[in-house]
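Removed: one protein chain of the complex. Kept in place: all other protein chains.
On to chain A.
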Amino acid sequence: MRSKSSAERRRGIALHAALFPLALIWLFPLWMMFVFSTLPENGIFSRDIILTPSDQFVENFNLLESDTGFIRATTISILVAAAYTVLSVALTSMAGWSLACYRFAGKGVVLATILGTLTLPYFVVVIPQFIMVARDFGLHNTLFALIVPPLFNSLGVLFMRQTFSMMPHELFDAARVEGVKEWRIFLFIGLPLARPAVAALSIILFLHSWNNYLWPLLINSKPAMMTAPVALGSLIGLTKVSWGGIMTGAVMLTAPMLVLFVALQRHFVAGISAGAVK
């Protein structure tokens, strides 16, 4: 008995001895992002190894704001991510409901098309999308261009379809017998029951939109219509630019998502696992 528990203790020590340094390495970039955002420029590139924060965050942020209109860009990012999330959840849960609850001609084709094209790389559509939105519609440098084209994402359709499929359909049938209209059944019975799924989906979609880089970079290149990641990215590689400022931008993009992640870890993990199985 005693030998078993000491073996267990040794395994425990080995486990933590392996994980702890690795965790420190993993946290290091995030910690240094924060530290750099608080250092004066000569602190970032000083000869000393500085691992603790200083007090220049506001000064650095002012430098960033004068290098690029970061507050305006962040406002655009928040608007776009919020609108995209609401619209995408609405569209995909309606589609998921339709595919889960009804039989209709063409259903098999729709499902097969969604599943069959699910893993195609985004690059395959980026050029036609750009030609269509920028040249044919003339809608580059608009909020429309940032919000609407990415709504094609079919992850939500499959996720919501599965969620609605697993619900007891007798419940919906009972409402139908009472003469409740289909859209009311969806809105007042189906959707409330699907709240955890909607939460997980919303978080993942918001994160996608908030961090989206390639499409906003291509379609909204006018500085006044840039999203925050694009505005920040436009500074990287310039010579006369404040790295402390860039780091404050990186912190402002990252910190809210980290807080959300800590607060809603379970939903994040559910969303990522679902996204992987998509």
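As a working rule, a residue touches a chain if its C-beta (ideal position, glycine included) is under 8 Å from a C-beta of that chain, and two chains touch if they have at least 3 such contacts; residues count from 1.
Keep in mind that, in the parts below, contacts and distances are computed from a predicted model.
Chemist: Please identify the absent chain by the protein name in its UniProt record; candidates are "Copper chaperone PCu(A)C", "Sugar ABC transporter, permease protein", "Propanediol/glycerol family dehydratase large subunit" or "(Fe-S)-binding protein".
Modeler: Of the names offered in "Copper chaperone PCu(A)C", "Sugar ABC transporter, permease protein", "Propanediol/glycerol family dehydratase large subunit" or "(Fe-S)-binding protein", the absent chain's UniProt record gives "Sugar ABC transporter, permease protein".
Chemist: Pick from A:Leu63, A:Val157 or A:Ala194: which residue touches the chain that isn't shown?
Modeler: A:Val157
Chemist: Touching the left-out chain: which of A:Ile76, A:Leu146, A:Val198 or A:Ala250?
Modeler: A:Ala250
Chemist: Mind pulling the chain A residues that touch the left-out chain?
Modeler: These residues touch the chain not displayed: 8, 11-12, 15-16, 18-19, 22-24, 26-27, 29-30, 32-33, 36, 44-45, 47-49, 90-92, 94-95, 97-99, 101-105, 107, 110, 113-114, 117, 119-132, 148-152, 154, 157, 169, 176, 182-183, 186, 207, 210-211, 213-214, 218, 229-230, 232-233, 236-237, 243, 246-247, 249-251, 253-254, 257-258, 260-262, 265, 268-269, 272-273, 276-277.
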